[in-house]
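Below is one structure, written out as structure tokens; comments come after it.
We show some of the complex, not the whole, and keep each chain where it was.
We call the chains A and B, going by the order they appear; numbering starts again at 1 in every chain.
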Amino acid sequence: MSSSFGRLFVVTTFGESHGPGVGVVVDGMPPGIAVDAADIQHQLDRRRPGQSALTTQRSETDRVEILSGVFDGVTLGTPIAMLVRNTDARSQDYDKLKDVFRPGHADYVYMQKYGVRDHRGGGRSSGRETVGRVAAGALARAALTTVGVSIVGGTVQVGDTKALKRDWEIAESNPVRCPDATAAEAMAAVILRARDQKDSVGGVVEVVARGVPAGWGDPTMAKLDALLGAAMLSIPATKGVEIGGGFGMCALAGSQTNDVFDGEKYLSNFAGGIAGGISNGAEVVVRVAVRPATSIGKPQTAATAEGGTTTIAIEGRHDPCICPRVVPVAESMMAITLADVWLRQRALRGRAM
Amino acid sequence: MSSSFGRLFVVTTFGESHGPGVGVVVDGMPPGIAVDAADIQHQLDRRRPGQSALTTQRSETDRVEILSGVFDGVTLGTPIAMLVRNTDARSQDYDKLKDVFRPGHADYVYMQKYGVRDHRGGGRSSGRETVGRVAAGALARAALTTVGVSIVGGTVQVGDTKALKRDWEIAESNPVRCPDATAAEAMAAVILRARDQKDSVGGVVEVVARGVPAGWGDPTMAKLDALLGAAMLSIPATKGVEIGGGFGMCALAGSQTNDVFDGEKYLSNFAGGIAGGISNGAEVVVRVAVRPATSIGKPQTAATAEGGTTTIAIEGRHDPCICPRVVPVAESMMAITLADVWLRQRALRGRAM
């Protein structure tokens, strides 16, 4: 269960970064929905490394194979398994790390948790695990499209450079995936500078769902905020999440942050589209804090398995800023979460939906 | 399932704010653990309204009754049900709100979701639902104590006043529950000013777990970050959560934020005690953004059930700042989450734990 997300639209990923492959099983996809393998591949291509100078140059081809649950281009209502083979796994890069715990990585805690690990890369902690999420996200998007829900996203902060606009339609046209063309250039410069310094830099990714009707979610333990929070914080390298006004609301007054519904629309969206855990019909807005990538070329002190320390410089090919590649993952997790609450609401009230 | 939290330490709350009572069932509490009803009552008293001038003056007595699962002061390993009767439910305060949707409240989305609601208060959306969480949290704390884990917490920001210290031992001695005595006074002033203006103010609550060994949590969907994120964002009025360095890391470099383990201890704690989703042995640190309370006395425009608008001033007795009362709830949700991952780890490796 530790590798599953969702209750009705259940996404289970599998695979180590340096094993035979990575993949996913989606159980709960409704039947009769048209699924185009090219759409899934398109989302995987967005996540793939090597897309620009800003990301790692590993050349993973990431071809997805649908193993079940789709027949004649239509979902059967049965589990959809998808597999992506690992091809460019340069395991030798990791040989020298067998007995060293990389700072910020999960190497040490893996040994504490499991007592054993595949030292060739991060195993399940690798960003490569998100391949399955993105493939599942493409299915979730196809399902949500049938009820008019769509999702956009982008990088809205890199280092201390922030996007001032939300022109979502242009986000995909720059390598940072920033919805503000001017900020995008500044962000790219920040990322390249980090790369040149063999260092990394953090940022913020924002994802937005449009068309979510009022009434999805739950009032207590399964608040839509809570589910989205779990979804986002399950993405590697994320350390914070906020809905709508988020942390910025703390310094304001209730008379400022209560979104007034005038009978037709909300006059503000501090709630981020979710009131009392339930969607209120406005855009659902979520921001995710992405920490600087832990794999850096700069020499660092590291603990060894023997209990001492050493100095390492991580030489493999790594991302100086993960944000651009987190965007499709965060969108996918939002889609998966919304598909799940949509089905929950169908269970609760059936016809009404 | 919408009212349950956890997989092995399963907490299910029930009850509307103006029905017969609120309560909780905890399924998965290990057997043989000493449970003192006074400890549970103590935590409920911390959550209770009417503790100081800073909180609502509703005089709920909130006496807990243990209905099952405890015999001779020891847990039986069976479900523990606990009930708190509602006594001070001034339903008449709500009569005039029957056909008005309060801004920022869940009134409107409730109708969209359920098609029916108990208009006398927020129903399940009321903060009163957290009574069950706090009672369950007291059990989780008792369980965690057996393995050396303890939890502290407090208010670290109100409006734009921030705590500069973390003297956890003094947090309980001021009504704000602030771990910085100087900041506490400033915060209290901010809250009273909001109250006098018939308004409310937001803030940030921080909770910290000590003694969590390395190895709890999971590397993918069930990252400890994700579970804690869901736990916190399931608390009413929360709109953001961050682990360790959180959003503050976005503007930093990887060489700054990689916590170096020197073989004995971590030299920093940007990870907030969680690496790759798994506890690393450092303190687990979580901060929660608490929005300004939505119930305010100031006149506001509100939508009506008929589709028009009206002006309302919410007259009942409400909290000008929820933070002090969120503290025991956030601590409880952290305890519940950690009890769950502890049991998961026992399932995974048994003896080793």
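To be clear about the criterion, contacts are C-beta pairs under 8 Å (C-beta built on N, C-alpha and C of every residue); 3 or more make two chains touch, one makes a residue touch a chain.
Predicted, not measured: the structure shown is a model, and the values here were computed from it.
Looking at 2 placed copies, how big is the full complex in copies?
4
Keep this in mind: only the chains that are shown with their structure count from here on.
Can you work out the whole-Å distance between the CA centroids of subunit A and subunit B?
Averaging C-alpha atoms per chain gives centres 26 Å apart.
Using the touch rule from the top, collect the residues of subunit B that touch subunit A in their complex.
For subunit B paired with subunit A, touching residues are 1-5, 7, 11-13, 101, 103-106, 108-110, 112-115, 122-125, 129, 157-160, 194, 197, 199-204, 213-223, 225-234, 236, 238-247, 249-263, 270-272, 275-281, 289-296, 298, 300-304, 307-309, 344-345, 348-349, 352.
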